[in-house]
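Before I ask anything, let me first share the structure, which is written out below as structure tokens.
Just one protein chain is left out here, and the rest sit where they should.
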Amino acid sequence: MIELNVNGSVARADVDPATPLLYVLRGDLGLHAAKFGCGLGQCGSCTVLLDDRPVFSCLLPVGAIGDHAVTTVEGLGTAKAPGGVQRAFLHEQAGQCGYCIPGMIARAEALLRRTTTPTEEEMRTAMAPSLCRCGTHMRILRAVRRAAVARGGGIVDPAEPVT
Amino acid sequence: MTRARFLKFAGVALTIAVAALGLLLVIAHRSAIASVERPDPRSFDPALVARGANLARIGNCVSCHQAGGGRPYAGGYPIKTPFGTIYGSNITPHPDAGIGRWSRAAFARALLEGVGRDGSHLYPAFPYTHYAGVTDGDVDALYAFLMTRPAVRATPPANDLIPPLGFRPLLAGWKLLFFHPAPIRTDISQPAEWNRGRYLGETLAHCSACHSPRGLLQQEKRGAGAYDGGWSGGWYAPPINARSPAVRAWTPERLETYLRTGLSRHHAAAAGPMGPVTYNLARANTADVRALARYYAWRMRDAPAAGVEPPLPDRRALAQRQYPSGARLYEGACATCHESGAPMIVAGRPVLPLGTPLHEDNPRDTIQIILQGLRPPVDASGPYMPAYADAFTDKQIAEIVGYLKSRHGSGPAWKDLQKEVAKAREEGR
Partner (left out) sequence: MTPSRREMLGGLLVAFALTPGVYAQTGGGEGSGGPPTTAPDLPGTLAKFPDLDAWIRIAPDGRVTVFTGKAELGTGIKTAIAQLAADELDVALERIDLITADTELTPNEGVTAGSQTLEQSGTAVANAAANVRLLLAEAAAARWGVAATDLFTRDGAVLDGRGRSASYADLAGMTSLAVRARGDVPRKRHEARRLIGRPIPRVDLPAKLTGLPAYVQDMRLPGMLHARVLRGPSAGTRGLFDLSAVARLPGVDRIVRRGGFAAIVGPREWPLERALHMAARSGWQAEDGRNEPGALPDSLLRMRRESQTIEDRRDEPDARSVRRLSARYDRPYLMHGAIGPSCAVALFEDGRLTVWTHSQGVEPLRGSIAGLLAMPAERIRCVHREGAGCYGHNGADDVAGDAALVAFAMPGVPVRLQWSREQEHGWEPLGPAMLAQLDAALDASGRIIDWRHQVWSNTHSTRPTAAGDLLAGREMVPPFPATPPKPIPQPNGGGDRNAIPLYAFPNSHVVSHFLPDMPIRVSALRGLGAHLNIFALESFMDELAAAAGRDPVAFRLGHLQDPRAAAVIRRAVRRFGWEGYKALPNRGRGFAFARYKNHGAYLAVALDVERVPDEGRLIVHRAVAAVDSGEAVNPDGIRNQVEGGIVQSLSWTAYEAAGYDGARRTDYDWSTYPILRFGDAPRSVIVDVMDRPGTPFLGTGECAQGPTAAALANALAAANGIRIRALPVARSSARVV
């Protein structure tokens, strides 16, 4: 039996400890935000936070997590009470099919926990491990810039101003 | 000791010190070369520029002279040394921020003697000990190439060296000890391609700058110890001589493929600093890359694998017993790409035991690949591996490394893996 700290609560799953976290989140804990996109650590659809760092949950065996805090997008806010990054994404309507967006939100949250004043370059580099196929990149970046301002910071040398 | 005698000693010591300093300054003194008007880019013969472009690729100049997110040749890249950090300079033809006002003579002196236009000595992080062998025609070509690049106004950060190493005349002393340029003479017993490879490899490509051990003052070991392996940017550059630990022969063909494409199917993908190296060689003249391959394959002709390519070890059960936690971590985090039946393996990418890192005498490269991952070295497509630095602790990575070495590795055992991981994180930053 694996015990995990997910979104602030204890979660248990009776699984092989080598099972990547993504399958436990989706299959055992009913948390569907993290998505299966490749299972190879190439697309970022599965991104969640491990403590404050972005990780590919498709490559993170649950047995390795111990008591580190796992935060999924569900732990950042709800449809009724969205969190700061989610509010920014909603404001910018940053989503077309939306499949990559939870991974983007998790990765943006991790960035802003590290710094609320990254440069435009640093922001793009931080977000680069997450892929979007619909071409929603502009809106995602606008949302991250907006969320940085809302958190008391702001992107240095932004390519587009926050309106 | 009486006060008088002490004062006498002090006076003598001071006099000697001042004399030594004076001598140093005399030895170190190089006059400035007058600045010139920035040459008109159109004044350079396009064929010469193209030749210079090729040489710049082989020399991998842009890797040290471009910061992440910066413009090519505009400088800013931090080169970490045991003595602090040196930043690559702006070698675009900008008249103020770059070398736009350098004459050809000033440029040649920098390349061949390690002296700047203003007469100051250059740190050997800029490997003029190698470039000293570059021919005049190649210097002309490089000058033409650089003078035709876009001029960028960018000033790199100031060097951050432990005092008193900021005092450049000290470098004259270093040069006295370690800089003895000698021309590279053709070896008539070897074919032209080998000679070309040696010329390029020993000068512009400066391979031994990473692949040779260095002494206390960072001087490269030459002679018998040359190419015995070295360190660069937190990665280990393995021996590329008879001590090469590779388990598959580096034939000229395989080495050429590796250098030109960033991947050898009989070894592994170019990782760490070899990424930018192969990126640039992929854009150099094929014949020159072939020549480099010829020469370095020759250097490795007596490596163990050149004679016998051993079977690839797979001690799965043993490794599982020795590192049960590592085995579990591998299964969830690595097997999906690296085990037999994985898509990339089915498509022909090399299996783990083929890669040299697991056969090296230290775990550094294995650790760094796990920490940093891999980006396609040469094109947008190619081997790609995610970074695990954020996902795993030092202990967990040590477990995985231990498992891999036990399962697939050869050579001397690796010790203190957890400490090695911590050190790798620090040095790879």
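Letters are used for the chains, namely A and B, taken in the order the chains are written, and counting of residues starts over at 1 for each.
The criterion applied here is as follows: contacts are C-beta pairs under 8 Å (C-beta built on N, C-alpha and C of every residue); 3 or more make two chains touch, one makes a residue touch a chain.
As the structure is a computational prediction, the values presented were derived from the model and not from experiment.
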Interface partners of the hidden chain - shown chains only, full complex considered: A, B
Sole residue of B:215, B:310, B:343 or B:412 that reaches the chain not shown, by the stated touch rule: B:343
Full-complex contact with the absent chain, from A:4, A:49, A:64 or A:101: A:101
Absent chain, residues of subunit A that touch it: 15-16, 19-20, 23, 26-27, 30-33, 35-40, 42-43, 45, 72-74, 77-79, 82, 86, 89-90, 93, 95-102, 105, 124-125, 127-128, 130-141, 159-160
Residues of subunit B (touch criterion as defined above) contacting the omitted chain: 49-50, 53, 56, 62, 71-73, 149-150, 282-283, 335-336, 339-344, 346-347, 376, 379-384
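In this section, only the chains that are shown with their structure count from here on.
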Chain centre separation (subunit A, subunit B; CA means) in Å: 36
Residues of subunit B touching subunit A in the complex: 68-69, 325, 328-329, 331-334, 336-337, 373, 384-386, 388, 390-392, 396
Touching residues on subunit A, where the partner in the complex is subunit B: 17-20, 39-42, 50, 53-56, 59-64, 121, 125, 129
